[in-house]
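Only one protein chain is missing from this complex, and each of the others stays in its spot.
Chain IDs A, B, C and D follow the sequence of writing; residue 1 opens each chain.
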Amino acid sequence: METFFFTIVAAVAVLASLLVITCKNPINSALSLILTFFCLATLYVMLDAPFMAAIQVIVYAGAIMVLIVFVIMLLNLRSEAGKRSSHTVLFGSLIGVFTLFQLFYLLNRSALTGAKGGVDSDLIHRIGHTEIIGKALYTDFLLPFEVTSILLLVAIIGAVILTKRKI
Amino acid sequence: MFEYVWLIPLFPLIGVVINGLFGKKIKNETVIGGLGALMVFCSFLVSCGILIELLAKGFEERVFEKVLFTWIKAGTFKADIGFLIDPLSALMIMVVTGVGFLIHVYSIGYMHGEEGFYRYFTYLNLFTFSMLLLVLGNNLLLMFVGWEGVGLCSYLLIGYYFHKKSAGDAGKKAFVMNRVGDFGFLLGLFTMYWYFGHTHNVWTINFRELAANAHLLPVGGVVTVITLCFFLGATGKSAQIPLYTWLPDAMEGPTPVSALIHAATMVTAGVYMIGRMNFVYIRSHETMMVVAIVGAVTAIFAASIGTAQNDIKRVLAYSTVSQLGFMFLAMGVGAFTAGIFHLMTHAFFKACLFLGSGSVIHAMHHALHHIHSHDDPQDMRNMGGLKAAMPITFLTFLVSTIAISGIPGFSGFFSKDEILWQAFANPLHGDLNIVLWATGSIAAGFTAFYMFRLVFMTFFGECRIKEKAKGHLHESPFVITFPLIVLGILAIIGGYVGIPKVIGEVFGGIPNLFEHYLEPVFKGSQEFMAQQLPHAEAHHSAALEWGLMGISVAVAVVGIAIAFFLYVVSPSTPAKFTAAFPRLHRAVYNKWYIDELYDFLFVNPCKALGNFLWKGFDVLVVDGIVNGVAGIVKGIGSVLRNVQTGYVHNYALSMALGVVVIVAFYLFR
Amino acid sequence: MVPLHSYLILSAILFSIGTIGVLTRRNAIVIFMCVEMMLNAVNLTFIALSRHLGSIDGQIFVFFVMTVAAAEAAVGLALMIAFYKNRESIDVEDIKLMRL
Amino acid sequence: METIAIPAINFAPIMPEVILSIFGMALLLVNVFVPSEQKAYLGYLSLGGILLTAVTVLNGWNAPVSGFSGSVLQDNFAVFFKCIFLLSGGLTILISDHYFKREGCNVGELYPLLLFATVGMMLMASGTDLMTIFLGLEVLSVSLYILAGLNRASLKSNEAGLKYFLLGAFSTGFLLYGMALTYGATGTTRVIKIAEFITQNGVVAQNPMFFIGMLLMAVGFSFKIAAAPFHMWTPDVYEGAPTPMTAFMSAGPKAAGFAAFMRVILIAFPTLKADWSALLWILAVLTMTIGNLIALNQDNIKRMLAYSSIAHAGYALVGFTAGNAEGTAGILFYMLSYAFMNIGAFAIIVLVGKKGEENNNVSDYAGFATKHPVLALAMSVFLFSLAGMPPTAGFIGKFYLFSGAIKAGYIWLAIIGVLNSAASVYYYLRVMVYMYMKNPVEEFDWMKFSAPVTLCIVIAVVGVLVPGVMPAYLLELAQKAVLL
Partner (left out) sequence: MSQFPLISVMTFLPLLGVVLLFFVPKQSHSVHRMLAMLVTLATFAVSLPLLTGFQSNAEFQFVEKVPWIAAGPFQMNYQVGIDGISIWLVMLTTFIMPIAILSTWTAVEEKVKEYMICLLLLEVGMLGAFVSLDLFLFYIFWEVMLIPMYFIIGIWGGKNKIYAAVKFFIYTMVGSLLMLVALVTLYFKAGGGDFNLLRFYEVGLDPATQTWMFLAFALAFAIKVPMFPLHTWLPDAHTEAPTAGSVILAAVLLKMGTYGFVRFAMPLFPDATAKFTPLFAVLSVIGIIYAALVAMVQEDVKKLVAYSSVAHLGYVMLGVFALNLQGLSGGMLQMLNHGVSTGALFLIVGFIYERRHTRLITDFGGLAKQMPVFATIFMIVTLSSIGLPGTNGFVGEFLVLLGSFESELRWYAIIGTSGVILAAVYMLWMFQRVMFGELNNPKNQTLADLNAREVALMLPLLVLIFYMGVYPTPFIDKMSPSLEKLIVHVKSRQTARAQIPQMPAPQAMPAAMMPPVESK
């Protein structure tokens, strides 16, 4: 059952992502991408990571994609004019397929050798995913967490000074 | 006196320094010329002293070495600045300083009023210095210094009238030809030094030490190589086939120079060298044969050219070449004494001839100059009948001509006849001897012919210059005629020091003083020869010697007679003869086209090769590769930069491609 | 439970599709979206691995990746707007003033 | 609901970052009150911040301190690199005001951004957790995207920013994927733990996931240091970005890239040395060769120096390939001297340039030496140092890098390296040819000197020459700073 569900979601995700790169209209691409993100959020839930699924939807689908759609609207972009040069597409796809094959080949031969931690679904269900994340964020990963603030600050400054009408 | 041998070269060197540095300031010709002559005269006096002292000693003691300081010393190699006195070098310094002094004196008159008078005397003194170094040097290297030094002076003096292109060319030609010879000399030196050292651990180039160890050398083989190398040097310096062509051209120099350098002294250096190295030469039969053949061929070859030349100095030049051939013939048949003897007598009469011709040219030049004629003062076709105007010149010239023609009683007879006799009688070359003798005799006939042709054309018959100029023909001043007279006398009596045995016996056993004098030098070689050829000891009869002497005299007389017939009795005949055999005449007149041949064989190919290597190889290939590599590198860069298209796609593609390739590399590694 | 490899393969597929998108699309915004897709593929890997390793670190990483994505989106879109103002286009084929 | 017990925090390892961030934020505030013409004061202020930070950093020398559960480690390695970052930041600030005033885009936020970029770099150098490193990298990158596109009016600057952004984001994908796979193979993101884990479980080294993780991370870092074939953004971005930012990018972030690259590869993957050496070997050769060969054909001096900076990354990779003490110390030393010489050269470009990024062609330097002999001399010093001629720091650095390679047995690599530097001489000489051996086409009459730029040039000259003659002290420090 789970496998079946996974297969469906995965198929949708792949299809949607294919749409992202094939749709001529950026808006369509954006909407397809949102669909992909939703699929991924679903998968996160399947992976016992409900918090991640939530922020996937909120941050990605909600914030980032809205921003993107907003900019597309703002710039009034239409479908890509003219056709893509065929050799670009050919080489690009070829490279992508190669990448895929290599990843496929290697991942198939890989094993999960990493050190096992103690966070299993029991624990998650017992304590709650959010708590676990929060605890990790505020203890072990406090520094990166704080650094994100600077990162966001920089991003804000950037967005402002690059687009402000007058500086 | 021996201790002061270093004074001999020193005096001319002082002259060089003073005249060279201050000559331009002094300006007074008498002072400059006088100083030059004085210095040589001082050397001459010292030389006389040394000769007297030498004669006073016993035969075995007539060797002395004076080492001043070590010149070069590196490892086993050592060369001193040192002087060697033995009968041979003593004789040579006498000739060099004696004749040299006379020519210095002559030059004062001859070069009067020339631009660069001081330069001339500087060179002349430098030449004397070098020549003395050559003959006095106690080792091969010092000899080589003199050897090159005289070459240099020859170059400088030939190019004395440097504004004339022909003079510059001639000087350069002389130097380069000499250099070719020097190349041989050096190789000979190297080979000998190396061979002696390696096989017998005798690392030396000192003459005495070499002579003392000569018995260690093998007969033939490497010695042939060594001696042939040295002989190449000799052909260069002494203008023998194949390197003789520079000497006729060298007549571009002032006439006294021709007399001193290109007749009396320098050109005989090759003969001297063989004499000095006789103990080596004698050990290679092959080389001796080569020397003899080259000498004989040169003698007849040059003489043949001499018959057709019209330039008075050129005739003398070919004559010199020819006479040098005689000397080499003598050396080649093992008659070292005869060769050196001829060297000496030749110095006297040939110097006299050149100086005489100089006197004639001097007079002609003045006469022509007066009437502003541009006729060549050296061309015999312009001369004639000068004996009236220039009696002293004529007389001395005639005496010398007789001497060179080999008329009995004059010096040339004794020496030349000795050579011819030895060529015939010396058993060294077996049957070849007859050929050598015959060649020599014919050459002697030619000599008599062209020399008398010269005398007849110049001094006899009608004067062929313009009427107006005739009045201006004068005998030269005393400063010029004095050396002529001295040399003329020497040309007569110089031969009596070496009266052949057969003649001596007739006159009551007058010994051959000259042979006796040089005996210590050549004794070893003579003994070796005797040892090598015991079967050939058979003595020729005196009658044979008389007979041959008669033949040679007869040949000379015939030559004179033909000349008399052609140029005095019937002056139109030569022209007819020329007309009859135009090709032959042209070939002879153009010196058998040897210069052109050399141009074709060596000069032009070298230039072409140089041009090719420069423009074809250096610039195109080597530099082409260098610039090509640079260009290719840059070119690759400019191709590579096309990858930098500016398109984000391409950049991303490159990155992705990089990833794929790297991963693939690790997959299939 | 769905095996780990399925997730990994899925994320590899998404990653490759994202790559293809970056390499082939001309619209800068779409390219950026493809990059986002690649990041999401990585996120999926992280979370799958994290789950199977039983360690929370991977998910924390995803958290940061999302932040970074947001920041990049803000700055990237601002850059595009600035470019658009000057050039009236965000077609990457027009971004070729500097080349060679 | 239990409360989260936040552990006691030791700020020592991130003190420099904290100070600099505080300065950055303070400047943002101050900026609001500073009129547009006097933004230079912000520069001085930020210089003060940098100096203060530098003091803090130097305090950390020989006192390695770790913190935040192993997220950061300020050891000598980090301190050395932080000094390079601060130096390049400081020198860039010195030349910024002059340039931006001339170009008429006096953005006060520039200085905080520079400081934040420096913070990012410092985190990269001292981060011992992949997350810290990643975030440091992103702080840096995002700042740089902005800085490259800072001159909004200039299409070139826009382009540079956008290009850098697109390609940077793309490369981030690879880097992240690599990190993810590494995480999968080892179960941790702490660099030291990765190494420990491998030593304990040798089998991991055979796991393709681990492997490909390393490769993809290497790719991500290679992008940052502009190693071929991930270098292609460099010339365009360097050419388009405002000149002081180009100077900064070529010195600081490149060094930061190396810092993180080295930290990760050398600490986490020593067991795979044979593998990454082979990879780096190829990268080094490609990078040097491509950089140098294309630089031969450049006329724009900024672009030429961009290619040259690619080549220099290649030289540094030679030392990295060797992976021994000489090679890595060589990288440290080289990055420091490179900061001096390259920013020095860019300072002169700033002085010579005209409004609108003009006068950036090599031919514009014709006759420069006649008009400004001292500046030309300084430029020659920088160029000779870039070319690796003694007695400059560039030579000593190269010597160390190549020595490392030779010691490790990579003689061919060293030979290719020196041949490359021989080729590179050509284009450096070309600038000198114009400066010294050609007559000026146009007078340099617009040139105005400014004290900060002059100061920057003086510092750079000293920084190139003194270590060139007396390198012992700095080399000693570099030796102490290497990880091995």
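Simple rule for what comes next: contacts are C-beta pairs under 8 Å (C-beta built on N, C-alpha and C of every residue); 3 or more make two chains touch, one makes a residue touch a chain.
Everything quoted here is computed from the prediction, not taken from an experiment.
Taking every chain of the complex into account, the chain not shown here touches B, D. Contact with the undisplayed chain is limited, among D:418, D:447 or D:465, to D:418.
Only one of B:145, B:261 or B:549 touches the chain withheld from this view, namely B:145. When you scan B:4, B:190 or B:665 for touch with the missing chain, the hit is B:190. Contact with the omitted chain, checked across B:573, B:611 or B:642, is made by B:611. Residue B:168 is the one among B:34, B:49, B:168 or B:461 that touches the chain not shown. Per the touch definition above, the residue from B:11, B:44, B:64 or B:246 contacting the chain not shown is B:64. Touching the omitted chain from chain B are residues 2, 20, 24, 60-61, 63-67, 69-78, 81, 116, 141, 144-145, 147-149, 152, 155-156, 159, 162-165, 167-169, 171-172, 175-176, 179-180, 182-183, 186-187, 190-191, 193-194, 197, 201-204, 208-209, 211-213, 606-607, 609-611, 613-614, 618, 622-623, 626, 630.
Touching the omitted chain from chain D are residues 325-326, 329, 370, 373, 384, 389-391, 395, 399-400, 402-403, 406-407, 411, 414-415, 418-419, 421-423, 425-426, 429-430, 432-433, 436-438, 470-472, 475-476, 478-479.
Please note the rule applied: only the chains that are shown with their structure count from here on.
Inter-chain spacing, taken between the CA centroids of chain A and chain B, is 103 Å.
Between the Cα centres of chain C and chain D there is a gap of 25 Å. Under the contact definition stated at the top, the residues of chain B that touch 2 or more other chains are 641, 644, 646, 648-649, 652-653, 656-657, 659, 663.
Among the residues of chain C, those touching two or more other chains are numbered 15, 18-19, 22-24, 26, 28, 31-32, 49-50, 53, 55, 57, 60, 64, 68, 71-72, 75, 78-80, 82, 90, 92, 95, 97-99.
Looking at the complex, you find that chain A touches chain C at residues 2-3, 6, 10, 13-14, 17-18, 20-21, 26, 29-30, 33, 36-37, 40, 43-44, 46-49, 51-52, 55-56, 59-60, 63-64, 67-68, 71-72, 74-75, 77, 80-81, 84, 88-89, 91-93, 95-97, 99-100, 103-104, 107-108, 110, 112, 114-120, 132-133, 136-137, 140-141, 144-145, 148, 151-152, 154-156, 158-160, 162-163. Those residues of chain A that touch chain D in the complex are listed here as 103, 106-107, 109-117, 131, 134-135, 138-144, 147-148, 150-151, 153-155, 157-158, 160-162, 167. Those residues of chain B whose C-beta lies close enough to touch chain D in the complex are 630, 633-634, 636-638, 640-641, 643-644, 646, 648, 650-652, 654-655, 657-659, 662-663, 665-666.
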